[in-house]
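Every protein chain except one is present and positioned as in the full complex.
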Amino acid sequence: MAVNEQAEKVSPLREIMETREIELNLGPQHPATHGVYRALVRLDGERVLGMESVIGYLHRGIEKWAEYRTWQQATPIFDRLDYVGAVLNCHGYVGAVEKLLNVEVPKRAQYIRVILDELQRIASHLVWLGTHGLDIGAQSVLFYAIREREAIMDLFEAMLGQRLLPNAYPIGGVRFDFPKGWVEVCRQFLEIFPKRIDEYEGLLTGNRIWRQRTIGVGVISAKDAIALSLSGPTLRGSGVNFDVRKAIPYSSYEDFDFEIPLGQNGDVFDRYLCRVREMRQSVRIIKQALDGMPEGELRGKVGKIIRPPAGEAYYTIEAAKGQLGFYIVSDGSDKPFRVHVKSPSFVNLQGIETMCKGNLIADVVAVIGSLDIVLGEVDR
Amino acid sequence: MDFATIMQYAGWPLIKIVILLIPVFTVVAYMVWFERRLLAFFQSRLGPNRVGPLGLIQPIADGLKLFLKEDLVPMNSRPFLFKIAPIFAFFPAFVGFAIVSWALPWVTPSGKVHPFVVADVDLGILFVLALSSLSIFGIILAGWSSGSKYPLFGSLRSASQMLAYEVPMTLSVVAVVLLAGSFRLSDIVAAQEKLGWYYLFPGILAFGVYLVSAVAESNRVPFDLPEGESEIIGFHTEYSGMRFAWYFVGEYANVTLISVLGTTMFLGGYDIPFVNDAALYAAHPELTSVLGVCAFAAKAALFAVFFIWIRATWPRYRYDQLLKIGWIVLLPIALANLVLVALLKLWLLR
Amino acid sequence: MNAAARFIKMVTFWELLKGMAITSRFVAKPKVTELYPDVRPVLPYRTKGRLHVEIETCISCRMCEKACPEGCIKVFQPSKEVFKTDKRPVEFYISQEHCLHCGMCVDACPTGSIHHSQEFEMAIYNPDDLLFDKETLPYDLDIKRFRWNFIENVPVKK
Partner (left out) sequence: MSDEKEQPGSPAAPPAEQSPAEAQAKPAPPKPPAPKPAVPAGPKKWESTGEVAENGATAALKAKFGEAVAGVKSPCKEAVVMVPKAKLAEILSFLRDDAACSMDYLSDLTGAHFPVNDKKFEVAYHLYSLAHKHSLRVKVQLDDGESCPTATAVWPGADWMEREAHDLLGIVFEGHPDLKVILLPEEFEGHPLRKEFPLGGKQEEMIRSNKYGKPVYLPEDIEEARKIIEEHRHGS
């Protein structure tokens, strides 16, 4: 494990005054832990000497649960993994089953999936932005972000019937086409949204307090980030160009022209910038998908009962938090034999110790916010 | 002792105190409502709007709810200190209002002068500064006696924060005292009127320093570290019910007091802008007093709006950065400003 | 020049004031708060609310029961003799308590008898009231009905 040099920096007063370390229990009920995450922090005054993560408070046994359902029945439960990015989870599972079945998803369905995925990514990043801002004390960003997220949730409700956990895709395609007028409302939103991002950035990016709180805090080097298997904006904030949408294209992502924002220093500020810029790229992708929407079928040829061939498949997508992977094992029956979720939040949370060592207790809060963890996904 | 003496030394002050406390309590309670409402407006929301018209009964409902809540005393705490700690946070903020001069004195037809102030102390400002230092005890005691780590962190942060910001604040006040030549608040207002300028302009640096330290003193964003609700929950983590309410009310009383003092020192207090007060006072003394109080309230409300505005906008500083700003930025500025103001006083405003 | 501009911006708190200008923009604008119980939300047609079953068209095929991931639907078929002429179920239970509102049953239904309504206020005092049977499942015909499988284009709110 890479050790931060700062961790060795102990206050010189300690030797003279014989001070003691404090062990502070951050969580599981703590406003900044974004759920029921618990961190045992060892402190020298306010400086973090080390920390240990305790997770599992929200473990619901989703993987076991899925083994007792048929392949289709298992879809809605994976929405509950990352409950602020439900559509993406659904895409991950459904994509894995399709990969195992060798089903070709129609092009139009793929495009619709891209649009909904990117909308969900924006929604997820908005929740992150609001809560991260609130952690560092900027209140208004939360409400502005939630306001825009509501617009996306309304779009979901009109399209999929539910706002938060819509059970978006069936195996083989998408359920419905856009309702009448949906595309116009979506385009309207896409017009307004970049201006809203400018507002958030006006409140945060240039703000000297925000910069002082985030620049140089929670640094993780590219080498450490790769070694710790971090993914998503947390990895890209350190300057590693790895985005599943580009690296292992799925669902027609190769058709779209977009950039992957990269950071340089791997600190909280870079991760913040990565995500904010990613939202702009998502808008770009949705616009291209709406413009180039092909005609055609919505669902591939999938029977009412699915019996994939015995074997395994590992399918990864770029979820809002990072690389979301589904490792599914089939024994040829109509039920999954084993479903394993590689959840980005779980893996990203490993990096927190490296990031927090040597920083102050207030920085722990900033780092947790910048990792964008959702405990439903961490604990599964 | 005859009745008149008793009235002079005990009766009138008590009546004045009661007359003062009722509006001050109301203002403090509605300060909460005002803050929540305005904050919501900044954030594109409506804020409390269900209890009564425009949510105006909300403070009463909140107070009632807190009053009816169970008073919890944690097992690890020092019960006696834990119980009396809120008093230290609550009283200094209210006592400070005693020296504030609210309007020009009211002269009765019989020729008796009634100043609009409970106690027109010579060293009024020093008295307030001393009191505001006292309120730190409430926080330290709360943190220490709670027997829990989060309140301890909160109170330790608060103590060093108070230390760091008390000094620049005092220095900025000294600049005003230097300009006015008196510690008495009514004298400061009178001096500003005489000068024809509010001290905002000659003392712009002092005003800036006062503003920043006032925000820090009243533990508000961006310096709300003792509470810092998303990192350490604050020195009042373990408090509930009425004892929590005392801290809450004390905090808002503090904000009100700081706004009021800032108004007096930098915005001319009860001086009505763009009007020759002395001439108006000679013609209509009652009208001038009423208008003066209104002007005072309006100016103080400006302060309050500013506090809420920055709360809506800015993130929170970190502990070490806050101390750095206090000692490295504000203190030198306040000292330099003192020299500047002294020179100004010597050459220009003699 | 650049450094000077940056210095001026630093001393005048430029970016902090810019942030304050952004927040002040919203004070006079219309608010986004929805005054829910007073102002009813306009739900789109696809809203997945409480499940409703049209018992008259149901053919008791039990597809919904098989599709349900939570097993919260239970259909009782009539006896063989009756089934030849009358395919309607004898009993139809839905436990809304466990419903995920995922829409799998609606997907599976061959006749479109089971579908979501727009009823979303299901908070009740007695959990038993969330068990719906043949009498309580059919909706009031006044409620605007919607069936996923058959409606292609529906208007969106806004």
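For reference, chains read A, B and C in written order, and residue numbers begin at 1 within each chain.
Methods note: a residue touches a chain if its C-beta (ideal position, glycine included) is under 8 Å from a C-beta of that chain, and two chains touch if they have at least 3 such contacts.
Not measured: the values here are computed from a predicted model.
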Neighbouring shown chains of the undisplayed chain, as defined at the top: A, C
Absent-chain contact - pick from A:Pro194, A:Pro294 or A:Pro309: A:Pro309
Chain C residues touching the omitted chain (full complex): 59-63, 66, 70-74, 76-80, 83, 87, 90-91, 93, 95, 97-98, 110, 126-128, 130-131, 133
Touch residues of chain A, complete complex, unshown partner: 1-2, 55-56, 59, 61, 63-65, 67-70, 99-100, 102, 226-230, 240-242, 247-248, 304-305, 307-314, 316, 323, 325, 327, 329-335, 337-338, 340, 342, 346-347, 349-350, 379-380
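One rule holds in what follows: only the chains that are shown with their structure count from here on.
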Inter-chain centre distance, chain A versus chain C - centres from mean C-alpha coordinates, in Å: 25
Computed distance of Cα centres, chain B from chain A, in Å: 45
Centre-to-centre distance between chain C and chain B (centres being mean Cα positions), rounded to whole Å: 50
Multi-partner residues of chain C (each touching 2 or more other chains): 16, 19, 22-23, 32
Where chain A touches two or more other chains, by residue: 140, 147, 203, 207, 209
Touching residues (chain side chain B, partner chain C) in the complex: 38, 40-46, 49, 309-310, 312-314
Residues on chain C engaged by chain B in the complex (per definition of touch): 16, 19-20, 22-24, 26-27, 29, 31-33, 35
Residue ranges of chain B in contact with chain A within the complex: 39, 42-45, 149-150, 153, 221-222, 224-225, 228-233, 311-321
